[in-house]
Structures are given as structure tokens and as C-alpha cells.
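One protein chain is absent from this view; the other protein chains keep their places.
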Amino acid sequence: MNKYVTFGEIMLRLKSPSNERLFQSPSLEATFGGGEGNVAVSLSRFGEEAHFITALPDNDLGMHCTEEIRKHGVLTDGVKYVKDSRLGIYYLETGSCQRPSKVVYDRAYSAFSETTGYDFDEVMKGATWFHISGISPAVSQIAADESLRAMKAAKAAGATVSIDLNYRKKLWKYGKDTVTVMRELTRYADVIIANEEDIQKCLGIASDSDVTSGELDVSSYEKLADEVKKQFSNVSTVAITLRESQSANHNDWSAVISGKTGFYHSKKYEIKNIVDRVGGGDSFSAGIIYGLTHYENEETALNFAVAASALKHTIPGDFNLTSLSEVESLMGGDGSGRVQR
Amino acid sequence: MNKYVTFGEIMLRLKSPSNERLFQSPSLEATFGGGEGNVAVSLSRFGEEAHFITALPDNDLGMHCTEEIRKHGVLTDGVKYVKDSRLGIYYLETGSCQRPSKVVYDRAYSAFSETTGYDFDEVMKGATWFHISGISPAVSQIAADESLRAMKAAKAAGATVSIDLNYRKKLWKYGKDTVTVMRELTRYADVIIANEEDIQKCLGIASDSDVTSGELDVSSYEKLADEVKKQFSNVSTVAITLRESQSANHNDWSAVISGKTGFYHSKKYEIKNIVDRVGGGDSFSAGIIYGLTHYENEETALNFAVAASALKHTIPGDFNLTSLSEVESLMGGDGSGRVQR
Amino acid sequence: MNKYVTFGEIMLRLKSPSNERLFQSPSLEATFGGGEGNVAVSLSRFGEEAHFITALPDNDLGMHCTEEIRKHGVLTDGVKYVKDSRLGIYYLETGSCQRPSKVVYDRAYSAFSETTGYDFDEVMKGATWFHISGISPAVSQIAADESLRAMKAAKAAGATVSIDLNYRKKLWKYGKDTVTVMRELTRYADVIIANEEDIQKCLGIASDSDVTSGELDVSSYEKLADEVKKQFSNVSTVAITLRESQSANHNDWSAVISGKTGFYHSKKYEIKNIVDRVGGGDSFSAGIIYGLTHYENEETALNFAVAASALKHTIPGDFNLTSLSEVESLMGGDGSGRVQR
Amino acid sequence: MNKYVTFGEIMLRLKSPSNERLFQSPSLEATFGGGEGNVAVSLSRFGEEAHFITALPDNDLGMHCTEEIRKHGVLTDGVKYVKDSRLGIYYLETGSCQRPSKVVYDRAYSAFSETTGYDFDEVMKGATWFHISGISPAVSQIAADESLRAMKAAKAAGATVSIDLNYRKKLWKYGKDTVTVMRELTRYADVIIANEEDIQKCLGIASDSDVTSGELDVSSYEKLADEVKKQFSNVSTVAITLRESQSANHNDWSAVISGKTGFYHSKKYEIKNIVDRVGGGDSFSAGIIYGLTHYENEETALNFAVAASALKHTIPGDFNLTSLSEVESLMGGDGSGRVQR
Amino acid sequence: MNKYVTFGEIMLRLKSPSNERLFQSPSLEATFGGGEGNVAVSLSRFGEEAHFITALPDNDLGMHCTEEIRKHGVLTDGVKYVKDSRLGIYYLETGSCQRPSKVVYDRAYSAFSETTGYDFDEVMKGATWFHISGISPAVSQIAADESLRAMKAAKAAGATVSIDLNYRKKLWKYGKDTVTVMRELTRYADVIIANEEDIQKCLGIASDSDVTSGELDVSSYEKLADEVKKQFSNVSTVAITLRESQSANHNDWSAVISGKTGFYHSKKYEIKNIVDRVGGGDSFSAGIIYGLTHYENEETALNFAVAASALKHTIPGDFNLTSLSEVESLMGGDGSGRVQR
Partner (left out) sequence: MNKYVTFGEIMLRLKSPSNERLFQSPSLEATFGGGEGNVAVSLSRFGEEAHFITALPDNDLGMHCTEEIRKHGVLTDGVKYVKDSRLGIYYLETGSCQRPSKVVYDRAYSAFSETTGYDFDEVMKGATWFHISGISPAVSQIAADESLRAMKAAKAAGATVSIDLNYRKKLWKYGKDTVTVMRELTRYADVIIANEEDIQKCLGIASDSDVTSGELDVSSYEKLADEVKKQFSNVSTVAITLRESQSANHNDWSAVISGKTGFYHSKKYEIKNIVDRVGGGDSFSAGIIYGLTHYENEETALNFAVAASALKHTIPGDFNLTSLSEVESLMGGDGSGRVQR
């Protein structure tokens, strides 16, 4: 069993029921979620040891959030509890057809955004892998500083380090330039996970793919990955997700990886009746981490990640509540959806 | 800000949960809706002044219906409250695939069907536009008489008058011939909104389009609109909706307009995962009214209306709970359904 | 009005809400269902006299299960109540896209699996038709013995006998070989209902259709039916369902029948937004039984059955809560899903 | 097994969730209920043969109402289905403390209020008992006429006839005087069930009890019953319920009976956490009918009825979903509410 | 119709279902509420013109909060919308028996706490009455400053000014002394509403009542009110609520008023099955304001207020969704809770 560590913010997720607009009914589905926490949950559910480092308010909300993480087996020894603080929130409406899902953030002044002093070295001891996303440094200067400290600690501990660039335009409001911050962080990464836009917005590296052609130009992604690796010699692997959004319900989903052994394009899934797309990228990250740790073959690792995240799209909530055997079954080709009985 | 006035019936809408048949669970979703009320809500939510004239029972149901209309900003100064009366009801099951949605009406003897004496002149003062649908005159002789009176009052007040022909075969039970009644009303309209069947059933004007061909024959709609305008010289504009119903979940949706400046065919939306199709026509009417009032270009007005109603199909309930900016965004081409965050 | 009799197990069906995994919310949808009970409910709702023979525990669960069957008009004079016993349960998660629906059985030691001594002769008196499925003999040796006894009683009473082979790999755990048991039962059947896999697993007769071609090879099903009839001279009719599972939401659905008058292939339905696929086969069986009893034309009977089961896919729960007129309407070609109002 | 017949109206019951006001949430609990239907359900659940005569609209609502009655074992051979008609509705808010529960009726023009021509003689054949309430004649002239016809048919068939006077001030709007109508009907009754107010408002016979004293004056009820029997020599038994309403949650509940063998006062129950008080009187009527048919001792019959209705107050909905053994257990003295396990 | 104006914060109220602890189910009831907003809603529902001045974030949450206020007829011309801000939240668990209800605040950094520059003079024009509570100045220095400004503007506009002292120990964290701030504000009030603890904590005036005696010592409240009036000569009226909390479900509720015409003790209500106690004080304030404006007799005004707030305890949510006639009915003595039908 490997030891995985992730660091980031987890929020209260308040979603209107089914496809309703917010407050159309006086009810909100109340769960928890957030990039790196989602990754930790996935890895734990795949049977691994996963630690999640975060900051939570020292009140009932922080306690219940901890319970929810622990339910999925994630170890919470790295969590800091902050007095008189608050838990970040994101409100979510689930779109359909031409209407996009919509997120309203209420995460300013959260415990995570204002906390320093994590004992990264302690939690990182013996870690195989450390993962972070570009959301954490986007939240506040403090969070950006801690993100950098976490990555350095991970490198010092001998862990492989992955970063999901994950650009969020509604964040990055504390006055720093995204590219500057993200490029500095990326210096400490071994593995980059991103989509094309993330790479442009976070690293300032543009693709020459012709998005207007309507066809995915896979070769352009190989070039893009090469350019990233050229600029960041520390990076051995770049995994790029290729989401083709036909509508809020229907996305086609595949990915490429430029790894140590070559460049591979995964199987593509047509996901036509999406249940919940939020957390899709995180489930991919978890799949890449698990895959690269467990499979010799990088193409297999990639296909594991894409299958895992395809399944995530069918599960409500941020967390990818799927099992290793379910991912392996889909990866093995059984995507017909026949009833299992 | 323009002043819009609509007149018609609003009902209690009792829907079985999700795709259940009625009473499969002992629960009904209870909201309110009805053609012209839906239009008023749309217009109010687009930021305009909207008045809705109707009759409600002078009891708790009438009070709560008023509250719901008012919630969306619609002004209720034209509402009459009737003692010992009832609120009309429609029961709704939402179909799927080959199973159609089903409406069971319980609207006989409603306050609206038996009320006379609205002070149309008072509410119409300064109105830019008045809107009515073919449902109102279908309900009862009294409602038909009041509909005519309303249209005359609107013309007298200098308002532009639109009518959504909206043929309902389960109504029209009070002994009058649909075509006779509707043609008389149409004499007072500037703008007609309809689909092909409405025009045939309400005005007695048939299209020569070949529906069996499987392809929309747009030119036949131009001819049809021309014929309507020929028979009704008072009508300057005919907007025809083109719903291609592939299944209960999947409709293709576009429209044409034959206006003052020419004939235009809108963008077509493939709406493959319909959330709630009821109120789709009303949201189009509201879009046409808003569009023709705010855009010089009739094609733009049409595209606004089609985008607005495409969004309605993704929102539960009769009301089109969408904002001006959301319609404009879709109209501007962003229909990919990517999460907004 | 015909008298139909079915025999089999009915279970408590515990489903997680919407597309959730089990226990994602602390709530389960609690209904009842099971092959032959589903068939009886369908036949009763088509306006016929339907009797369901089963065993239930003599406790509140057995009582409430009886109430639910009776609600749909099924006569329960053939039900045995067993002291200190239990009601079988199946847990259900509804899949989506590439994630299959999943059944977890908890039906061991059920009243049905341990009960003998039904008075089949009494209930069969005057029966037109008797129906059973291959699930009953799969449950236990006792149930297999009673299944055989029931079929013999039905033949003795002069009823037409149908069997839905219905292979369930998670059952058949009591030590007997499926083919041996099922071939013996099939000696008492007039009508076989099955899919290709059922025929192979239950009767040991393989098709030579090339499933890898991606196209349905209808002629191979004719050959398969011929082979079945050759081996079972008592069988006059073989109906084979052709489910093409594109995803958990999207199945294409048709069937063939090799009857007394020839071989027919039904209309095919693309069912793209499945609401609940469980009970789909049972609704087909009920359709075949009703169809062959009411229509002279076997192709019409087949099309009735396929239309009935297409509608079942749109209705939550095991039971096909659709009416005769709705099936006839779809069978007559109205599958556009337009709102009925 | 006795054969019991009841005649009256059953309605759709639409209740706001828990203690909410109507439409506080966009949801209504949707069940069915109404005096004589509630009585039939009780009697059926006690293991007897119960027939319910009523009129329902010939639409989906009438069908589902029938299913619900049938679920509880009530025989529906006496139901008439009426085209183009409606099902009566009552809206219900559940009060608490000083806030009373509130009923809003929407039952005008219902199928029951407009239907004639029931074949009472056919259903009454062999009936032991016939029951009706004072709600039926309060609905419309037609319903009053049919009520009288039903009572005469019951007498002709040799059944014992009971009437629950059940005065409803929001009804009686069709122009007839309550006392005149009810006294005529009462001429055909053997058993009267009522509270003090019912006797005054329906029969014009006032009690001399001093309600302001705060103590129940049981002897005054004996005098009242005597006076009723004096004026109606056909009446052998008068059962009077004594509800002391402390608050919407807390009622004290007992009854007296003046029967063939004497005058008895039942045990009194303090019902301090009422779940649903509606249908409480009907459950008492069913208890009296069952009790007088099954127990020699009239005091026992009375105590059975009071225990049955005490249990009704703890069960949501109009129907008294309790079993014979549960009533007998409470009647036997076990009212401590200890968990049964 | 009088014009009433209130100023204060309204929050999102997130409550766990029924008596659950937070997150016991993944669902929260989502409504809106807050002291002065609750008062405005009450006054509007009593049929008066009510304006609510507050600050809301300029996002979907602010929009939906506005809709909810407007639904109840409150005029929102005094609302300011603030960019990049947040809506305050309070989480609520409803206790029972010995377990108290629990509030977790998440209201720091709210739009209300940081907003200045309201145009009080404009909204106050022609106002009969202005109301504020001690919660507003407890939130932040800015809110305290604006509270003072509002009270001065109200006095300038000639309105009667009331303040509900409403001490909240979890607030008052911005560094100012409660007594200092509150005494300054109280200089501008005509009417004080409070309980004994509020007077001590906000004005520094202690009662000499002996709370340990278990009996309410009404005369001590008269002395307390006299002392308040002595220290604040501007105050003509002091209304003191007397809540005797027996358990989370059972409170006894009465009040005293020391007004212009004398000192009165209201009727006392035993509220034994509380549905929702939050907002109880606000409903009392609204009752006092309405009562003193509409009744000559101060005792009647007090009894109106106590009856209104007794009813509030039976209604879920912050708002007192009761009508004038319901309050008058209870005030008139009908508190038996008998079903109204």
C-alpha cells in the first residue's frame, strides 16, 4: 500500500435539487468537496493510504466535514482546526442541454485561505506521492505560500509530486499574476495534469491546435506537452484531458499522456447522460496517480484514469464513489451498461 | 423600462415526482403556471414592468398564487379575487422516451372561467404591449368575451397586441367553434405566435408543408405566414415555432418569423435531455415580445426568443427562471454547457 | 376476460435515490417486484383477471406486499403466508452512461425459497394461461420442485403455459445444473420467452449469430428458434428479445417471434433516456401473453409486447404502470413523445 | 365474516408537509380520504368484507383513487365512474399548539355531488350493516336524495343502519335546512354516532350540559341520548364522542353509548402528541360498527371504538392503518407506548 | 395603511431536517431570515406597507433573497446590492426536550456588515414607524454606525422608533462595549422591546426579580420598566417578553407592557409542542408595532403581540406566516386548536 498525500481546500457544497435553479425549492443538497480532497477520497477508495492536509474551522461544520472525509477512509492527521473561522462554500446548480452548470463561490475568508504553519514534513514522512492543484494557490497569498512550502516538503521527503493546473477564473483575486505563481510552483512538480486552457492560463504556453475545426487534433497536444517539458525540465509526465462539451449532459471524454515511455491517446468515452460532472477532473488526477504507481505501462495508467473519471460523471457529488474493480471492468471494455445481477 | 400586460388563467400545477406516474408516490410537486402568467413572469425577470390580469379565488390558494407571481416581480394590481370560487388545476406526469408527458385538467368552474368585469382600461394605461393566448377564450364563453374585451382595451390604450394561438384540444367544450372565436380575436392582434397546427385549428388556414418528408420545409412556413397576413391585414408579424419532437426527452427547436422587415429562420437547438417542456411556448412568446421591443433587427429578436425558450426546456416548472444575461449568452453562441465557475 | 395465473417470488426492492450509490443518502426507495409478480400486475392493468401464486412471510412485510399487489388488481387467493420466515430483498443502484445498474441480492432463506404445498390445482381452475420464469427454479431445490409441479398443474388444467427463461448467474447456487433443470421444465411449456443468452445458458442451445459484427443478424434468431422448437416439440412459439445496450441509459429494443404462423421481427425502439430498465423483460412477457390471447396476428402480438416493454423502460419501479390504450397508441405509431393535453 | 356497506364521497387530500402552511414548500402530500370511505377501509383492515359505494371521475384520478381503496381490501363493485367530471379535493394544513388545523375545500362539482342512479339494491344484498354520514347529504341536493335512497335500500335489505351525523358548517350550501334534511334521514337509522354539536346542528336537539364548567358532565349526555331516542323511536343506539381539545396537539378522547343494554362511558385517552386528527371520528364509527357486530357487551364495543380511534390519532392520513390486534391490545390496557421488539 | 420601515441584516438560514443534527442527512432546509426582515414580513402580511432596508450581495443569493422578501409583499426599494460580497448564513439545528436548538453563525464579512451609505432619508419619507434591533449594531462597527444614522433619520422623518434590544452573546466581537453602543442608540427610541436579560446586557440595568423562585414576579418587571424609562426619558413604552423555557418543545409565553396609559400583563400561552421558536421575538415586535398603531388600548396591543408570537412558534421558518384574522381569532380566545372545516 502506497502513502499518498494531498493538500488543498475542501468546501461545503450546496446544490439545488435535480436540475432546479437555486432556491426554486427551499432545500439544498449538502455535501463536501474540493479538488485535492476529492483526489484523496478516490485514492482511499482504491484501497490506498491517503492523507489530506487542510484547514477547517473549529466548529460543527469543521467536525462534520472531517467525519465525511474519514467515512471514505482518508486519514485526517494533517488537518488544522482554526478558531473563529469559516468553511468555504460553493453553491451549485446543475445545468442541462444548452444551460451550463453554475457555481457561485462563497469561499473568501475561509480557514484554508488564512492558515499557515502546517507541519508538512510530519505528514509527508514516507509518502510515495504528493498532489496539489492550481486552485490552492489561487485562493490567497497565504494559500499560495503554503502550497509552495508543501511542494518543497514533498520533494524533500522523496515523494513524486503532481500538480493539476486547474485554472479558475473566478479566483486569483489577491493581486498576483497567475502565470508567475503557477510557473514557480510547477518547478517542483514531476507530473502535470491539465487541459489545454489550463496550460495556457497557468503556464503561459499556448497550443497551436485549431479548435474551430471540430476535430480533436491529437498531434497538437503532443507538441504542447513537449513544449511544457522543454520549459520545465523537472517534469517527466504531462497528462492532458480532452473534454469535448457537446452540452451540459453530453461530454466526450478522453486524454493524452506524454510520459517517460512515449505519448499515448486514451480510449474516448461518449458520456451522454452526465449525472454530475463536478469532480471529473479530480477523479482523473486520482486515476493518473493510482495508475502511474500501479501499472508499468503508461498507456494503461492513462486508460485507468480516463475510465475512473468517466465513471465519476455518473455519480452525484464531488467524490468518485467507485471501486477499483468497477474502474478495471470499464477499462477492460465493459461499458455497455447492462444490469449487473 | 416598458410596461407589459398579459391576461389569462393561472392554475395550480400538480406534478408527480421525477418521471413517476400520478400517485405512484403519495406526493405532488405543487407550483403554479399558465400561459399568460408564464409570459408575465418571463418579462418581469428580464427586468421589465409586467402586469398580469387574472381572477383567483378569495381563499388561501388565491393568496399563495398571488405570492408566487409577486415573488418574480410581476405586478398584481389587475387581479380580481372571487368569493366561493376555485383555482383551476392541472395534473402533470412527465414522460420519457416514447411515453409522452400527460396533462389532466381540472379547471372547470375556476374563478377565471366565470369572472367578468376586469378594469382593463385602468391596467392598460401606458402599456407598451398586451399579450393573450388562445387558451383563455377556450375555457368558457365568459372568458372568451373578456378576452375580446381585453384586446379591444389594449388597442384603445395604444399597446401592441400579441396572441399566442395555442390550440388545446381538451378545452373548447362550451359550444363555440374554435375558428370563429379565434378569427374574431385575431382581428385585434398585431403579432401572431403559433405553430403550424395552431394556425390550422384556430384560424382554419392549412399549410402545404409535407410533414411526412422528415425534413423541415421552411419555405412552406413563409407561405403560411403570408397567407395569415393576407387574411388578417392587421397582423404585421407572424412567428411560427418549429418543434420536432424526437421523443419526450429530445426535441429540436427553432422558429421562423415573418415580420415587418422580412422572413427569418432562427438557429436550431437540439434539446436532447429536456427537463421540463411545459411552458416552452410561453417562454418563446415572452422572448418575441421582449425581442421585438428591444432589438431593431427582427432576426435578432427571433433568435432571442428561441434561445430563451431553449433554456426554458432545462428548467423545472412552468416559469422560465432564466436571466437576460443567460439568454444573451446562449444567443451569442455559448451552448456548450461547460460549467461556469 | 381471460384468467391468467403466474407463480414466482416477489421481493422487497430497495433502491438508492435517483443515480446515487447505495447509502450515499440515508434513504432507500422501497417498493416490491419480481418477475412473475410483475407479469401479473401488467396483465391485471390491461384489464384481465390475474392471479399470483407466491409465498410471503406472515408479518407486516408480507401484509404490505400483499396490499401492493392487490392495489394493482391482482388476485391474491394463491398466496401462502409462512410463519417466522422472511421476505427476499434486492438492493438496486441505477447506473448511467458507462456505469451499469447493480443488483445486490438478499433473498436466501426467503419464504418463497422454502415453501411447498401450494394448491396449484385450485387456483388454476379455468385458467387460460399460466406463466413462470427461470428465476423461480434458480432459487432453491424446493422452488424448482414447486415450479415443475405448477407447470404440470397448469397443463392439467388446460392452460397455455409460457416460460421466460430469464437466466440469473448470481442465483443457481443450490447444486443443480441449470440446463438439466430448465430443460425438464421446458418440456411443459407452449411458449418460450428468452434472449439469446438465456437460451444458451438454460437450454444449452447456442446461436451462430456473430455478435461482434455490430449489426443484429435477425436470420440467426430464426434459426435459433427453429432449433429450440426442434428439440422441444411441445413448444409452439419462441419469442426472443433483442436488447442492444448502448449504455445504461440507452438501449435499442426489439424482438422476434417464431410462432404458429411464421417468423416476425418487431419494430425497433431507440430508448435513449431509460428511467428504469428493471422489469423490462417481464413487461415483454406480459405483452406476449396478452398479445397472443387477444390478437389473431402473431406479428401484432409481438409488436404489442415490444411497445408495452418500451413504455416500461420509462416508468420507475418493477411494475409496468401503463394502460392498454397507452400501449396501443405507441404500437399504432405515436412515439413522438408530444405532451398530451 | 360480515358484509358492511358504506356510501359517501372520497376526495383527494392535499396536505402541506409536516406543520408547514400551504405552499411554504412547493410540495403536497397526496392521499385520499373521506368519511364513509375511511370507515370502509377500517372495517376491511379489521378483516371484514367492506364495500364502498361512491362516484369517481372516469379519468386517471378516479383510477388511482380506486387503486388506493382496493389496496386496503375494500371492494369497489359499487363505484360509478363519471365522464368529464372531477374528483373533490380538500387541502389540509396541520396545526400545532394554539394554531388549529385548517381545511380548504375544493369539492364543488365533484362526481359524487352530481351522480344519481347507484344500484344500491345490488350492493346491499346480504349486507349486515350500512353506514353513512351527514357529510353526504350536505354536499348537494342530488347527494342528499341519493343518501336517502341508500338508507331505504339498506333497510329493505335488512341491514342495520348507522349514521354519523358529522356536521360541517362549510358545506350545506345548496339551500336546504340541515335539520330538516338530517331528521328525515335519521328516520331510517338504527344507530346514531355524533358529538354534542352534531346533535344540535343536525337534529335540533340541544344538550343542557354546562360546557363552561371545564368538567365533562357525563350525565347530561345520557339525557341527551334519551331525548334523541325519544324523538326517533327507530334508533336503538346513540354513541356520543367526547373530544376535549386542549390544543391542536393534545385532545382528550372518550365516548358514551346509550344502547340496548344501558348507558356506558368509555375509558378516556389523553392523546398529547397527535399525529393526524383527521379521520378520528370515522375510525370511531368503524369501531362502533365492528364492536357492536362482534361483542355482546355494548361497553366493550364502545371501548373498542375509542381505542381504535385513539390509535388513529397517531397515524398520518385519513385511513386508520391499524390492525385488529393492535386495537385489542390497547383496549386491553397496554397504552404505555413501550417499544415492541 | 401605515408605512413601516425596518433596517437590519437578513441571512440564509440553513437548517437540518426535522430534529436531525447538522449533516446527519446530506440535506439542508434553505430559507431566509433575520430580525428586522422578519418584522417587515409580519407587518406586510398584516396588510400594511412595509419597507426593509438592508444590503445584499450582488449575486444569485442576493437576488433570491430579494425574491423571497418580495413574495411576502415587503417593498425592497431600500436594498443595496454589493459587488463581490457575501450573504450571511446561520446554520440551525432544532432541539427537543433537554437538547436546545443550536445556531452556528457564518455571518462575518457579509454585505450588511460592511455596507455604508444607505439613503435612509429617502425610504423614511412619510414613515409611521421605524424598527431596528440590537443585532444590527452587534455585527460590526460599520453596522453600528449605520444603525445610529438610521435611527436619527427616522426621528427626523417623524416616525415612531422602536428597538428590540435582542442581545446575542456570540456577536459583539468588533471591540466595542455593548452597553455603551446600545445606550447611545436607545436615546433615539420611543419604544423598547426586550426581555430581562437584554435589558441587563444592553442597557446595564438589572432586575431584582428572583428567577430562582420558579414563579414569575410580574411586579419586578414593572419596576424594571420604570427604571428604564427613568434613565431614558425619550422612551414612552417598554414591552418585556416573559419566556419560561420548560424544554426545547415547551415554553410558556407572555409579556408585559409599560406604556403611556399604564402597566399591563398579557394572557399567558402554554406552547407545549413548539414547531419553530426562532423568530418568536421578532413576531412579538411586529405585533407590538401593529398593535400600538391600530389599537387605542395598550393592553389590547400587547395581547395582539403575544397572540401573534404564540402562533409564530407553530410555524416553520423565521417568518410568521400567519394572517391578521388568525391572530385576532387567537387573541379573541380561540386557542383550542379544533380543526377548522
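Order of writing sets the labels: A, B, C, D and E. Residues in every chain begin at 1.
The rule is simple: a residue touches a chain if its C-beta (ideal position, glycine included) is under 8 Å from a C-beta of that chain, and two chains touch if they have at least 3 such contacts.
Being a predicted model, the structure only gives us computed values, none of them experimental.
K.L.:
Looking at the whole complex, which visible chains does the left-out chain touch?
P.N.:
Within the full complex, the chain left out of view touches A, B, C, D, E.
K.L.:
I need the residue numbers on subunit A that touch the omitted chain, in ascending order.
P.N.:
Residues in contact with the chain left out: 67-68, 70-73.
K.L.:
Against the chain that's been left off, what residues of subunit B make contact? List them.
P.N.:
Within subunit B, the residues that touch the unshown chain are 24-27.
K.L.:
Residues of subunit E in contact with the chain that isn't shown?
P.N.:
Touch with the absent chain occurs at residues 18-21, 24, 90, 95-103, 105, 168, 170, 245-250, 273, 277-278.
In this text, only the chains that are shown with their structure count from here on.
K.L.:
Copies subunit A and subunit E touch; is their interface built from the same residue numbers (over half shared) or different ones?
P.N.:
same
K.L.:
If you average the CA coordinates per chain, which chain's centre is most distant from that of subunit D?
P.N.:
If we average the C-alpha coordinates per chain, A ends up farthest from subunit D.
K.L.:
What is the distance, in whole Å, between the centres of subunit B and subunit D, each centre taken as the mean of its C-alpha atoms?
P.N.:
For subunit B versus subunit D, the centre distance works out to 45 Å.
K.L.:
Quick check: how many Å separate the C-alpha centres of subunit C and subunit E?
P.N.:
Distance between chain centres: 62 Å.
K.L.:
Could you check subunit B for residues that touch two or more other chains and list them?
P.N.:
18, 67-68, 102, 273
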